[in-house]
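Provided herewith is a single structure, encoded as structure tokens, for subsequent inquiry.
Of the protein chains in this complex, one is absent; all others appear in place.
For reference, chains read A, B and C in written order, and residue numbers begin at 1 within each chain.
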Amino acid sequence: MIESVLVANRGEIALRVIRGARELGIRTIAVFSEADRDSPHVVQADEAVLIGPAAASRSYLDIGRILGAARAARAAAIHPGYGFLAERADFARAVADAGLVFVGPAAETIGAMGDKTEARRRMAAAGVPVVPGTTAPLASGSEAREAATAVGFPVVLKAAAGGGGKGMRVVRRLDEVAAGFEAAAREARAAFGDGSVYVERFLERPRHIEVQLFGDGFGNVVHLHERECSIQRRHQKLIEEAPSSLLTPAERREMGEAAVRAARAVNYIGAGTVEFLHQDGEFFFLEMNTRLQVEHPVTELVTGVDLVEWQFRVASGGALPMRQSEIPLRGHAIECRITSESPFEGFLPATGTVRHLAIPGGPGVRWDGGIRVGNEIGLHYDPLLGKLIAAGPDRESAIRRMRRALAELSIAGVSTGTPLLRRILDEPDFLAGRLSTAYLTEHPELFDSDLGDASRTAAVAAAVLLEHERRATVPAPRIPGDGARFSDWRAGTAPWVAPIPDGNG
Amino acid sequence: MIESVLVANRGEIALRVIRGARELGIRTIAVFSEADRDSPHVVQADEAVLIGPAAASRSYLDIGRILGAARAARAAAIHPGYGFLAERADFARAVADAGLVFVGPAAETIGAMGDKTEARRRMAAAGVPVVPGTTAPLASGSEAREAATAVGFPVVLKAAAGGGGKGMRVVRRLDEVAAGFEAAAREARAAFGDGSVYVERFLERPRHIEVQLFGDGFGNVVHLHERECSIQRRHQKLIEEAPSSLLTPAERREMGEAAVRAARAVNYIGAGTVEFLHQDGEFFFLEMNTRLQVEHPVTELVTGVDLVEWQFRVASGGALPMRQSEIPLRGHAIECRITSESPFEGFLPATGTVRHLAIPGGPGVRWDGGIRVGNEIGLHYDPLLGKLIAAGPDRESAIRRMRRALAELSIAGVSTGTPLLRRILDEPDFLAGRLSTAYLTEHPELFDSDLGDASRTAAVAAAVLLEHERRATVPAPRIPGDGARFSDWRAGTAPWVAPIPDGNG
Amino acid sequence: MNRRGSRYVVCLAGETHDVVVGVDGKVVIDGTTHDVSLSGRGPARMRTLILDGKPRAVYAGRRTGGLWELGLDGEFVSAEVMDARAARVRALSAAVGSERGPADLKAPMPGLVVQVAVETGEIVGPGAAVVIVEAMKMENELRAPAAARVERILVAPGEAVEKGQILVEFGEVEPQ
Partner (left out) sequence: MNRRGSRYVVCLAGETHDVVVGVDGKVVIDGTTHDVSLSGRGPARMRTLILDGKPRAVYAGRRTGGLWELGLDGEFVSAEVMDARAARVRALSAAVGSERGPADLKAPMPGLVVQVAVETGEIVGPGAAVVIVEAMKMENELRAPAAARVERILVAPGEAVEKGQILVEFGEVEPQ
């Protein structure tokens, strides 16, 4: 087993990786930006290195600083988490060149799969079904228009270097193609430093189903069944589950085998995911993510496998500890992403200081979080605060458990998407498993921001009792001859001003 | 399924039961004393009823008030949790007489097993091995002396109505018997309202192994394997695990079958536990607990069974959902009890206000807690703040996970036993599974309260930086001609005193 | 305060409620009597509200004067509590009307202006993209709330903006 690892990430995934490494006795080195001095991942590591200012480009995305920190802490390996540098072939290569172990696949694999058009070519060649579209990056808006016309509308313009829903634009009409191309390219440049964009047929109501893969250096490749991630907004996953409520055992086997074929085609080593879109009984290769996914815990809960442990075992030169036939599939698990966003205001990013945090507990509930009380939630990074995961013997019990857990989750000081998640977990189509990536747009009623009569009455009662209590505790001084009260003197900026005695008190 | 349930308890177990009921769609009614207005179990229930002042005798132990609350809330059933009224036959009878479902065994079963001497008689008759001792309560100190002499020293004097380590005294010499008898009787009267005491041979270094049982109203009785609870102090369990690292599969089967025999002998319905002491290859019946145990989560984690769900199913008239052969035993689970005690000061009860609470998360970790930030921890109730549970594929991985989880657990404002637990999880005998109920007394080195050099340096550095920062933030006014500083003016009781300008500043 | 209770007016989400707080745990909201208790004054600012037997955790946030920020089940609302006299004063001053055109475009969150899609004097339709602001690496199109004329553009691409900052001032669309 490797002796030590630097975790080149932040937030919940950095903490997840540190937890896994600690359990294996691997010395852990956290890195952090100036904005993350008080993040939980820092204190849970054995060592911590400040790598730069808040801007990711000068900290978590700065390969030189990451490698410098690894050298200073004499790290034997680097785990990239997801996002940031996780799918940058140049980073994987630089890590290897520095004589360190990169916990992930080979740089060539990352490069091949990171270039989405190259990936499509390789997959088609390996006999994996792909969505109709272009196989080369588009040079201009006008080339995009031609390609889109050939593929047939609607189409989606996608960053070749992309992932996580960034740098994507759905276009339904020819006259929107050029603007969509430019927006996707701009976002792609900002997010990935590469503005290449290609075009694909846009499936209107597909289900997003992906297969978890693992390969080792001995030619073994297995899949750990599928996850369904159809509940998305703006191509960002919101709720994920394992297994998919759609697939029959035969389809599960077929999709798993296609994914293994895809992995073998690129000599895959480590953890990876093949994403498929499933519509009308067909499924198509969407992309391959050459890293741990955000939603990996649902797979861990239905298989009993610790995916981070497997990553470290394979990175240390070990073989996969299970064969395909030995990998269990037990029960059902659901994950809700808890993000700092206001879902009823168009998912506006929310900021603030975490003032209160109550984490759900009890049977079948897992919290993978990256915040603590006192943390400032800013706009520098991804809005993912944590993931709430619930498991049960079947989908219905997992849903009931998740509903209970969401009712317990309490975060104050920053708005989160929790109220929307609670509504989805009560919505009949979701309960019946009638899912698609269009689910949220087809359920606008979930976004009514009405508090409801009971909550309104409760809020009125709470407010009036709080104010009543405050006035009873702090006698409000009355200025003679004036009806106004200095009822807020305590909140003022002059704490030494003594209350003026109230002659009528 | 029953429509509603009143949970006649507080703290973590009330929350556990409410969680289970909510997941089944059962309306939940919490009760609370004036000391528990802000306890988490209150807000997680659908309804909440104040039942009296802090003193348990006038709230959680007051049968009339509990039944009154059940009537007011139109509860269909009452779940007693553990402790308080859980093993009071008169309570079970009063609940039934009020026309409500008691979530637990019949009053007669509770009565028979609650009287420890009667239980010993019944078990011996059913062919379950019992520890040598008396089968009738002792009338006086002198009768105790006679009985102890007959059984042979060392002996243990035990409350017939007891449980949870209360009302117990180990006596090693004849001249200590009378005092031990009186102390045990006094504690028993205070804790259970019944001062009956009996005597048993005291096993010096036994292992405490218990079997989880379940019976339904259709004659089915199954066991859910064993738990080992050998790490105890003053007969209070501190760490529990499942399965026991001692038993062979054959011994596991033998003990399980003995427990099922015990349950059948009393027509057991619901969840129960048969406790055994295991020493030198033999095991003896210790007692039967006719309720859910504190340590039930370790069984849930190795079997996948939700024991509270089963309780509600059986109480609703359902049959057990599994046969003996269908009950899994997968992996290993460990529970650490987190109590408000100072282990390095003789387990003195600690009090305070919870100022900070960081709950461990990530894979394989469960927290069953009953506190939130802001709660006052007083002396009215049991010191159990919560339970930290970790599971893994084997004992070693569960221990590594628990170690990691204990490192993450952070409670401020009240002292807990966490530092001791961390040491036990590193101690070679514990790691090797060399356990006995004498473990803690045989490892006095665990109680050295030395901070260690690294922590001492860290504390010095933190203190000096805090003070340095405070002085930089609040310029300490200097009184001319005097060396002293009013460095603590901000903490004083006169917030309106303005700082005296510092001529030298 | 008098023997029969204290009267308040509570403004919440645009609606006004008359409330009387009794001395016996009773609160009358818009004529309906409720049993209410509110406990907890710890460092966490979480309170336990029991309203007619139904318990809820309520977060009581930042206050100035009678203004409270409340969190119920993860939704946050502001409530203003006034005594009867203050409410009357407020009602009188509010009677002085205001004439208003289309609302100006404000930044709904802090971020970076990526693009300004309009020019001064331009007439935009309802829902037209006006400014693109990037926050958390996502582009957010800010659209015109109604048909309007672009009166003044106050930001340029590359500029960082605060939440609530006015980006573009609109005027009425008049026949030219």
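Assume a contact is a pair of C-beta atoms (placed from the backbone, for glycine too) under 8 Å apart; a residue touches a chain by one contact, two chains touch by 3 or more.
Small disclaimer: the values here were computed from a predicted structure and weren't measured.
Counting contacts over the entire complex, the absent chain touches A, B. Only one of the listed residues, A:A73, A:A185, A:A263 or A:L421, touches the absent chain: A:A73.
When the full complex is taken into account, the listed residue touching the unshown chain is A:V373, out of A:I51, A:I334, A:V373 or A:A407. Of B:N375, B:T416 or B:T437, it is B:T416 that touches the chain left out of the display.
Summarising the interface, subunit B meets the missing chain with residues 166, 183, 186-187, 190-191, 234, 345-346, 348-351, 355-356, 358, 379, 381-383, 407, 409-413, 415-416, 418-419, 422, 451, 454-470, 483-485, 487-488, 491.
Against the chain not displayed here, subunit A makes contact via residues 30, 37-38, 42-43, 45-50, 73, 353, 355, 372-376.
Everything that follows uses one rule, which is that only the chains that are shown with their structure count from here on.
Among the other chains, B has the CA centre that is most remote from the centre of subunit C.
Of all chain pairs, the one linked by the largest number of contacting C-beta pairs is A-C. Distance between subunit A and subunit B, defined via averaged C-alpha coordinates, is recorded as 37 Å. Within subunit A, residues 356, 358, 407 each touch two or more of the remaining chains.
Under the contact definition stated at the top, the residues of subunit C that touch 2 or more other chains are 44, 46-47, 54, 56-57.
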